[in-house]
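Of the protein chains in this complex, all but one are displayed in their positions.
The block that comes next holds chain A.
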Amino acid sequence: MPVFNQSRSYIIRLIFIIAFLVMLGQLLNLQIISGKYQKLAADNAIFKKTVYPSRGIVFDRKKKAIVNNVLMYDLMVTPSEVKNVDTAYLCQLLEIDTAEFKSRIIEAIVKNGRYRPSSFEGLLTQEKYARLQENMWRFEDKGFFLQDRLVRTFPFNAGAHFMGYTGEVDSGIIARSEGFYLPGDYVGRTGLEAYYEKVLMGQRGLQYLIKDHRNRLVGSYDNGSLDQKAISGRGLNTYVDIEIQQLAEKLLTNKIGAIIAIEPKTGGIIAMASGPTFNPNDLTGADFKKTYGKFVLDVSRPLLNRAIKGQYPPGSTYKPIGALIGLDEGVINQNSGIGCTGAYYGCARPVRCTEKWAGHSGNLRQSIAHSCNSFFSMTYRLTVDNPKIGNVKKGYAKWKEYMNAFGYGNPLGVDLPSEDRGNIPDTTRYNKVYRGAWNSCTNVTLGIGQDMMLATPVQIANAMCIIANKGYFYTPHFVKEIENETKEDSVLNRFRTRHQIPVHISNSDYEDVIDGMEDVTIVGTAAGIPKIPGINICAKTGTAENKIVLDGRALQLKDHSLFACFAPREDPKIAIAVIVENGGFGSTWAGPMAYLMIEKYLTDSLRADRAKEVDRIASTNLMPGYLPRLQYKEDSARAYFYFNLTKDSNYIKKYLHKGYTPPPVKKEQDTPKTRVVYRKPELFEPEKGFLIRKKNATV
């Protein structure tokens, strides 16, 4: 009986205690001291799923939805679960080949891993969705499923330019938003979608889900007690009349230009179209990438909203303002006239006038009606050379003050991003160009809206509003009100303030000018356009010279056709500016378009023969003849750039082919014989900025 070993029982117990204390120590360390494991466990198992709110709906003035949301479907795939799939059949349904199938699976694995679903084909087209839906049972348990997503849709196929489009956020937007946007968010990229992003977007929701060790979602965390519901975006009520918008876009088919219609009493924009037009639905959903790529490379630049970004010499549409300035400064009065014989000879080089018959410039009213260049050259010179002011530079500064008051030369602040300012040059600019040696003759064509003067269509329309309102305006804007508007929505306050223009011009001066503008449509330059019974339109036509430089040669192009007007005279309800690039006389294309817009808006319908006129205009192709050549130059330069980059001759193969002839520059037909000569106005080159940008990239 080894009693002497009794003590060893205590040693054994001691060993037990030591071992347990060691374990207890480690547990203390893991569970209490360390503290990092809670977060690790949460990272492991909790998946925060963003719930995207539906974007706000945009309504027109009659409460019709311009932009709505539609449910589309993504075909999703979980690569790890793809087994025994009838690949050939799926490929047939999706119109892809098996190689593409494989590469998409690999792409999905690379993107999100093997166990998490990724998009196999995003935003299925209607046909593909229909075909897949019928056959989904074949693929459902094998890793494929359909995921619904809300996508923008334009029920009226109109409003592309001012609505803009939405797109997935890029790294720049994420960085600028300081963490507000997350990858995968959709954000308004241009137009109203961008300007009212905060309103339209709504509030993202958050769902706490639990995932298991293979990243499969297995249910909601803590019964969803932490979940935040998504709040859908608020709607916008706009001034837009979608039918007028549709008409405007139809009229601009196959034309470069812009139409903008504003309600003078509120500044509400009724329609804003830019040519070339396109269907906004092309930039939503499945076709976005394809269409966008095409549009970006198109030299006619369909994505450019020319109503706010197009800078045109206003031409004769400036003349009513010139007259108002002259009247206010007292250098002319309603009886002033000039004996115009076809040109203004006040300066060394004559300024040609389209009319030469006696009596077309006998007084202010006639001069406006017949758009006498001589009269307005004289008016401009008298304004800036006004002896009361002193010298030409001070006079010019005064004139510029008036112009800025009328909204020219500065962005108006339309509720769209990146509006252009136009151009009313400063005296410093002229001093620089002419080294200080210039006088009222140097830039006399400012008096007829040329020289360096540039304006955007919205500025021209806004100037019409000011005349129609006799001295005040509201900043042109689209949105009348935000749904469930609160005091925090200060964004609209700016558009609800009435702006009295800073120069005070008397009512009688306005009346005189408006008389002249009414005469334009009765006896003047626009008299040829068929009248709308019962509506007195006050208008001013414009014909602006322009040219571009192509292949190293300056190319004189057909004049831009401009038309600015408001109606009815007694109680102006609509002010319109229309510009058709290279359309010729203002009364040829721009005028009739404006008339149709007015008739449709004011009478709510078009007469039968007017409907035919719409079709006639819509079917006319006024795309400038130089475009194919320009497109060729850009395409070939780009091809050469990529050839240099990749050394892949496939890029330039097409251009090296023997039988290939580059498209020639088409001859301009029936260029107007009479035109303003004297100093060449600064050229409007819509492609200029684009070309410079491209040039950096291509060379």
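The rule is short, and it goes like this: a contact is a pair of C-beta atoms (placed from the backbone, for glycine too) under 8 Å apart; a residue touches a chain by one contact, two chains touch by 3 or more; residues count from 1.
Rule of thumb we're sticking to: contacts and distances are computed from a predicted model.
One subunit of the complex is not drawn; among "Ribosomally synthesized peptide with SipW-like signal peptide", "ThiS family protein", "Cell wall polymerase" or "NADH-quinone oxidoreductase subunit F", its UniProt record names it "Cell wall polymerase". Looking at A:Leu71, A:Val110, A:Ala130 or A:Val218, the residue that reaches the missing chain in the full complex is A:Val218.
Annotation: of A:Ile46, A:Met136 or A:Leu150, A:Ile46 touches the absent chain (contact as defined above).
Remark: the omitted chain is touched by one listed residue; of A:Phe16, A:Tyr89 or A:Trp357 this is A:Phe16. Residues of chain A in touch with the missing chain: 1-2, 5-6, 8-9, 12-13, 15-17, 19-20, 22-24, 26-28, 30-32, 34, 36-38, 40-42, 44-46, 210-214, 218-219, 221.
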